[in-house]
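The next block holds one structure in the form of structure tokens; read it before the comments.
Only one protein chain is missing; all other protein chains are in place.
On to chain A.
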Amino acid sequence: MPIRTVMKANEAAAWAAKLAKPKVIAAFPITPSTLVPEKISEFVANGELDAEFIKVESEHSAISACVGASAAGVRTFTATASQGLALMHEVLFIAAGMRLPIVVAVGNRSLSAPINIWNDWQDSISERDTGWLQFYAENNQEALDLILIAFKVAENEKVLLPAMVGFDAFILTHTVEPVEIPDQEVVDEFLGEYEPKHAYLDPERPITQGTLAFPAHYMEARYTVWEANENAKKVIDEVFEEFEKKFGRKYRKVEEYRTEDAEIVFVTMGSLAGTVKEYVDHLREQGIKAGAAKLTVYRPFPIEEVRELAKKAKVIALLEKNVTFSVGGALFQDFSRALINEKEKPIILDFILGLGGRDVTFQNLDEVLEISRKALNGEKVDEVNWIGLRKEIL
């Protein structure tokens, strides 16, 4: 029987790792995800998880150790956030290029300076071009589930890419919520043991990994990472389906909420999706045709699903906790790319909010609504809007 309990997202992530039975975990503590490796080291120390826990001297070493372990052919896991993820940056490219299915739990936190330990998505959003798959959890249950899903997708032969699962700093990492811990046997059935086909250590089969590639081969190597990302789109759908059959919880790359006949659709990721769904309910009560959508999968970017969503809306309001300078937010860029050549397309508006852990309130969302309604009525509005910005202190 699955255990119903309450726990923080950090603990849920550690539990997911335990259930996935990685052979190597290498991690360095950083707020807000410190509890993940702490909990895992406890599992290992208690003999509940048969794995090598490597204590390293930095995040760069943590991910490097994971690359080494994964290249040797075992399931590998780590957790980090913010500057820690940034410190992993160069190795993230290596993991993707070597096609190593490492899974990293990211407690989504802002980047310095100024130092801020609270939530936004700038850390993982900044790694969107490394080739890694990216999942974003709305709640603690999703943090657990998506890590299991991430392993399954990452290890698929058509994919073989590393994956990160983001869950919002403090809003999730340190908040206790009901979580269902699935049965080990069912997880075993779902995931199976990792059987490396391309990268493993065997003296009988000498290979060179992380090779030098001259101009004659580098481009093709990069293309295979592109292709693997494309393949992941279908594989993710299949894994979501299998997950639903085994565990009863349903996931979609783009989860829509009350989008039928919606004129304005608010699109977001992570825990903010919960707030936005509440807000949409509140608007619907007033007869306002609003809907919401949540991106559970950000890389590969779900272009087809976004196009389907766009057909239903007159205004797409993107709510983003990240900045892409002179563009707006990363989602704005991605949505523009997805829709630019469509014949009929909605107005796309970008709203930057909640940076560095600032609360996103209904009042903030009222502002978003007001701007969206103006645009709907044909009035000219800014494409990029900073919501909740305290202009008076500038």
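Quick notes
Keep this in mind: a contact is a pair of C-beta atoms (placed from the backbone, for glycine too) under 8 Å apart; a residue touches a chain by one contact, two chains touch by 3 or more; residues count from 1.
The rule is simple: contacts and distances are computed from a predicted model.
Between the listed names "Glutamine amidotransferase type-2 domain-containing protein", "Peptide ABC transporter permease", "Pyruvate synthase subunit PorD" or "Electron transfer flavoprotein subunit alpha", the UniProt record for the complex's undisplayed chain reads "Pyruvate synthase subunit PorD".
Screening A:46, A:208 or A:326 for touch with the missing chain picks out A:208. Touch with the chain that is not drawn comes from one residue among A:5, A:58 or A:224, which is A:224. Against the chain not displayed here, chain A makes contact via residues 97-100, 160, 198-199, 205-209, 211-213, 216-217, 220-221, 224.
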